[in-house]
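For this depiction, one protein chain was excluded, whereas all remaining protein chains were kept in their positions.
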Amino acid sequence: MSRPVTLFTGQWADLPIAELAPKAKSFGYGGLELACWGDHFDVAAALADPGYVTARRELLKDHELGCWAISNHLVGQAVCDPVDGRHRAILPPEIWGDGDPEGVRRRAAERMMDTARAAAAFGVTIVNGFTGSAIWSQLYSFPPNDFQTIDAGYDDFAERWGPIIDVFDQEGVRFGLEVHPTEIAYDFVTTRRALAAIDRRPGFGINFDPSHLVPQFLDPAAFLDEFGERIYHVHVKDSRRTLDGRRSILGSHLNFGERERGWDFVSPGHGDVDFESILRALNRIGYQGPLSVEWEDAGMDREWGATDAARFVRERDFAPSAVVFDEAFARP
Amino acid sequence: MSRPVTLFTGQWADLPIAELAPKAKSFGYGGLELACWGDHFDVAAALADPGYVTARRELLKDHELGCWAISNHLVGQAVCDPVDGRHRAILPPEIWGDGDPEGVRRRAAERMMDTARAAAAFGVTIVNGFTGSAIWSQLYSFPPNDFQTIDAGYDDFAERWGPIIDVFDQEGVRFGLEVHPTEIAYDFVTTRRALAAIDRRPGFGINFDPSHLVPQFLDPAAFLDEFGERIYHVHVKDSRRTLDGRRSILGSHLNFGERERGWDFVSPGHGDVDFESILRALNRIGYQGPLSVEWEDAGMDREWGATDAARFVRERDFAPSAVVFDEAFARP
Amino acid sequence: MSRPVTLFTGQWADLPIAELAPKAKSFGYGGLELACWGDHFDVAAALADPGYVTARRELLKDHELGCWAISNHLVGQAVCDPVDGRHRAILPPEIWGDGDPEGVRRRAAERMMDTARAAAAFGVTIVNGFTGSAIWSQLYSFPPNDFQTIDAGYDDFAERWGPIIDVFDQEGVRFGLEVHPTEIAYDFVTTRRALAAIDRRPGFGINFDPSHLVPQFLDPAAFLDEFGERIYHVHVKDSRRTLDGRRSILGSHLNFGERERGWDFVSPGHGDVDFESILRALNRIGYQGPLSVEWEDAGMDREWGATDAARFVRERDFAPSAVVFDEAFARP
Amino acid sequence: MSRPVTLFTGQWADLPIAELAPKAKSFGYGGLELACWGDHFDVAAALADPGYVTARRELLKDHELGCWAISNHLVGQAVCDPVDGRHRAILPPEIWGDGDPEGVRRRAAERMMDTARAAAAFGVTIVNGFTGSAIWSQLYSFPPNDFQTIDAGYDDFAERWGPIIDVFDQEGVRFGLEVHPTEIAYDFVTTRRALAAIDRRPGFGINFDPSHLVPQFLDPAAFLDEFGERIYHVHVKDSRRTLDGRRSILGSHLNFGERERGWDFVSPGHGDVDFESILRALNRIGYQGPLSVEWEDAGMDREWGATDAARFVRERDFAPSAVVFDEAFARP
Amino acid sequence: MSRPVTLFTGQWADLPIAELAPKAKSFGYGGLELACWGDHFDVAAALADPGYVTARRELLKDHELGCWAISNHLVGQAVCDPVDGRHRAILPPEIWGDGDPEGVRRRAAERMMDTARAAAAFGVTIVNGFTGSAIWSQLYSFPPNDFQTIDAGYDDFAERWGPIIDVFDQEGVRFGLEVHPTEIAYDFVTTRRALAAIDRRPGFGINFDPSHLVPQFLDPAAFLDEFGERIYHVHVKDSRRTLDGRRSILGSHLNFGERERGWDFVSPGHGDVDFESILRALNRIGYQGPLSVEWEDAGMDREWGATDAARFVRERDFAPSAVVFDEAFARP
Partner (left out) sequence: MSRPVTLFTGQWADLPIAELAPKAKSFGYGGLELACWGDHFDVAAALADPGYVTARRELLKDHELGCWAISNHLVGQAVCDPVDGRHRAILPPEIWGDGDPEGVRRRAAERMMDTARAAAAFGVTIVNGFTGSAIWSQLYSFPPNDFQTIDAGYDDFAERWGPIIDVFDQEGVRFGLEVHPTEIAYDFVTTRRALAAIDRRPGFGINFDPSHLVPQFLDPAAFLDEFGERIYHVHVKDSRRTLDGRRSILGSHLNFGERERGWDFVSPGHGDVDFESILRALNRIGYQGPLSVEWEDAGMDREWGATDAARFVRERDFAPSAVVFDEAFARP
């Protein structure tokens, strides 16, 4: 057995998909996880024009590439967030509109419903993305939090995403939240609370990405063991801590890639993520979907890196045992 | 030589100062760092009534307690913060007023100027406190920060605190920012930027507190070595990481004291702070001011703990070497 | 608050209780956990002679010593064990009898019932001890275990101890198994299984002793968190790993105290046990019973050590917080 | 130089040798270490029928496979063990016979003598295997061991294996005990004692396997340095500790492959064994025999794994230095 | 981009260059860093005979090998050292002469000037080498150092190397000191002092070699960050600590390759050097010169090792990022 090894196109949105697809093939990938930005996958077009999804499939097929998931992180982020100028830079103009926060949130929620519909039309059953969070900005409890506000944040999430997941259910598509700082769930505790808030309904699950867990000193394999039945998609991404007593784990208000940061994203295999443990855990929980490389490394040429990453994943993607070997040993 | 060992009264504001003072003496302290809330030190009263500061001094003297610094964290926090309901809970009503954010920030700034005046009237030369921060909430750069906004945050700090420090200079008092998450400076990088923003003017320095650095994996002794000339006051406070792969270093939106947190504050000597290295560094930089216990531990009886902490500090407060001992050895 | 600090008398059975009691007082203890061997506490005598328990209480009272638990490890061990010559050396002759294993096991079970009766007569509600195990000897699965045998071992335990616990329930006494290698439960997994086997009935709980967990690389505080409601008594005992690449964690068939062992028992505070975490966990679960020093250290004079241990425990026995301190801080 | 890379067939006994041989070749192996069970190598047939060993050699030759050792762990285990039902499952019926323990032990000893004779007939000079142990079950000294019993266990080993090694000596074959829990030697201390018990006679040596040492926190390279002259054969096998504070190093009565175990066997290179240090030590002691992969990993497809393991070994099998390089540097 | 991967010929001086060149090509190298000893590069001949350098270039060209640097460690060592018999073994006879220390030092200095001239004639702009040190032997301050002597050692270095670097400047060649124990600079502190002593003139820089830093517990990537503008050449070499409590980090007066040493040189990738961090730092500082393997490993066949090392370097030599990837992500 080997799982599909795909490339998430989000970090390559500066390239048209027609240019990226043959590159990805040449890097060693067997498929793409299409981002719903750049010209990679246009949700509105997919719903408006039946020919659009057919053309996309053809393009992939021409390069012998599969597609098992599409992703809409940027719009999803706006669903629960207190919206500000930063969102304008990442949202389609029709979602931003006049920028009134509640209006933005509502339009973003509707676009996420459309994303489920477009996914179904395109023939994939997984949409990955972000949720945003009304409470992230209260991360550190000073001035002391009123913890009822925290409770209200989970409620807000459930209220906004419940109707979205209704559409996912109707379309036979599932949503995978990439557990990540700035989202409603970013660690074990908040994932437990978010899943509980939405009544653990099957339409809402997780796009597992270990690179966001390791800087928090979390154990990604333990995360898979605990949330196994809600792991719908897997990102292969790495991060690296460079703590030396003078660099903070909190980021120092520095951009990714700056030398004085205490951690950063790196190409898979170049960081602290223990992929051995993760692959064992994926085998344990029976995950058979794509291993999708989300390539991000501010210190490395991206084409060198994407090629290196495809090789890295293929060398480590082992199947679980088919036999109970002790029995072989026990019977002479 | 031994430095004064004082108790910061901020965490004891539920007790009137007349009740707390004899307790502190019995716990083993030689002085108090008075908080400008509760009934411990009233800035407005100190300026309005010349008898107030005399009475405070008398009360301390009656219990053989000294005072080398007062602290006004709660009002200081409002100077740069985007103000919300959490501030209302910690501000005096006359500072909160109608709650309009910019009005709150301006009134808070004026109160900090008054705090310098009150300190001078009371006869202390150090005011500790917080600054707040316009940019803390953009801690994690997603949606991607516009880093000009970050630059603007430091500028905003300098603009608001410059006039405050003018008053401090006039009064012969210095301000010690407690470097701390949610403030304009919380680690090495941001302290460098904040000091630069305010032109490294001597009126603005640091209230060193290692408990906020250790959860970020920072080296407190290295902090003292780098910022030695700006260390105006020292808090003795500890924190303890309880990372086990399932608890995040980021806090999980849990209150202090909850079991699933990845770190928490603890009584001095019960956590991860390396006080040996800190005392060596304090000797190196020539710090001779108070060692002020800020006692906070959600898992320990506070009177037991405050007593334990006073003993802990006294046992470790050693003086630097007065002789160059190798010379003694070298001459037979 | 402070918990009683007691000395478990099991390792001092070479001394008559009349000699040991004043020593224990002088070492700094406030009570004894009496062993049901040596002349310390005689179960048969306690049942046969109403004056016996009165005399014991008097003796303790004369030395201002309390007693909250008695312990019968040696007889308990024989209840489930495959009995061999080693048991003869630790059992009373009337329990050993003719040494037929099943007979020994049955007589041991009856004596444990009597121990509950004697405890009730003496006025204590806790009996600590061992259970033995039919399956310990199959620790390493080679030749490969038939895992039905392992299941049967837990069943055997439940069948033998169920009737014993019936008597405990009748007498209002509870049993605390010291989780320990060679017993039916020695780690988290086996404790879960043993408690399940006996239907988690309240009469059967745990005598917590971290010294047996640490050599297995288990986290004693996590053990308290998981099994908190079944923690009936606490042993303060320490162990020390001396792994250097040539010493095995498995013991090498060497006696305790031999230099080439990979771990050994040591006086509290001289080993690897993290008592800070344990005390925080005991506070969390609300344990208010004795902290009972089981003193065992083959490399230290036992009177020096027992004195050092009493001091060690008293210095660290802090109470939980009585106030929610953040509120004090939050109200200016 | 490169050493032969062989596959130990013990874990593949469910496959006939005729099926396994071409597979092994295709996985990348240059030879087989034949197990004396399944249909891989039949000791009785080898002695009874001169054509048997010729046919085995032909079969290997047809697939360009060498053979430098045969192994008889299962029968060897019964020589010293207290025999129980678990042995029945791993012994040939004629060795088990009526199951009377002493009879089983004697028949097993005779079969081991025959194994030496068969090895000689087959043209190999190494037989690997187990010894069993009369004292393993007294691993933890509670009830306290009578250490004379431990001494007697080593004597028993020497008495039973002395006559076996006599036959090995006569046949010009050497025995390699796989140092392993449940055997007379499982660590440094017990290997020292076992070798001493048998008078360090050259016929009795070691089949080095680091996977059994690492879970005990032993240093395999130091083991090679200490016992270098008795290292007759090498297994390449790995193990992985998964200790997280809740999983015991002792096994928890769980089968290999279960998630809650504290350690497990894994494919070479996927665990904690430091093969770099081992290869340097093998070069130091001049070992030039096979590197024989004993493949066992309950979480991995065995064909994927055996292929991965062959590659892993070949990439790391470096020869020692032939020149003293400093001299080259020193002469200008 | 990929940097040239070269082999430093110093450890192969027992082979004529005509024999070594094709070997190096076959090992996988793209060039040679020629040593000025053996017959590899003869400084005197290069200056005396214009055909010499042409012939050397031809020979390299015949094997498709480049050359970007020559190295003269052995002569350089004598410039500042207190000369003794060990230098005789590594110096050309005409430099050693009558062995009078000051005469040797002066002749060595002149030869280093000639080396710059020869490099220019040969068409390379980098000469790597050693400086020696007048003060290395006072490494441990007992009997207590007169630290004016230490100051004088740096002055002596500056006086002797200033005139040499004058010639380098005239020839357009730069010198790269391999920071190394026994040289004027061997760590961060001494590199700072040595660069200051020679007024940070650009003609004098560093041949970076991490293998000498790691046994001192120094961070090679931090070294690159601090001294980036003076990094003129890079050696890829590794070292391995084998500290076990009985082996000293100081060397024990044992030759390289002896088992009881606490550290030793090893083939790249077989030791403790973190090349990932180094390559990121090289990219940060913009280094684009050769990655030159200085191969030294007393426990490995050198041809196997040199081949393994070339592959190791090529697999890890990644280029920095050409795009600012966040922007791609940010624009939907």
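Think of it as A, B, C, D and E in the order they're written, each chain with its own count starting at 1.
Methods note: a contact is a pair of C-beta atoms (placed from the backbone, for glycine too) under 8 Å apart; a residue touches a chain by one contact, two chains touch by 3 or more.
Everything quoted here is computed from the prediction, not taken from an experiment.
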Open item on the list: For subunit E, which positions touch the chain that isn't shown here?
Closed with: 74, 77, 81, 85-87, 89-90, 135-147, 149-150, 153, 180-182, 186-190, 193, 216-219, 222, 226, 243, 245-256, 260, 262
- [ ] In the full complex, which bits of subunit C touch the chain not displayed? Write them out.
- [x] 10-14, 37-38, 74-75, 89-92, 244, 255-257, 259, 270, 296-302, 304-305, 308
Open item on the list: Using the document's contact rule, name the residues of subunit A that touch the chain not shown here.
Closed with: 244-245
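The rule is simple: only the chains that are shown with their structure count from here on.
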Task: Rotation in the CA alignment of subunit B with subunit C, degrees, nearest 5 - done: 120
Open item on the list: If you average the CA coordinates per chain, which chain's centre is most distant from that of subunit D?
Closed with: B
TODO: Going by residue numbers, if over half of the contact pairs line up, that's a repeat, so tell me which of D-E, C-D or C-E repeats A-B.
DONE: C-D
Task: Far-end chain from subunit E, centres as C-alpha averages - done: C
Task: Euclidean distance of C-alpha centroids - subunit B vs subunit D, Å - done: 63
- [ ] With chain centres taken as the means of their Cα atoms, state the distance from subunit A to subunit C in Å.
- [x] 50
Task: Rounded Å distance, subunit C centre to subunit D centre (Cα mean) - done: 40
- [ ] Would you please write down the residue numbers of subunit C that are in contact with two or more other chains?
- [x] 143-144, 219, 222, 245, 326, 329-330
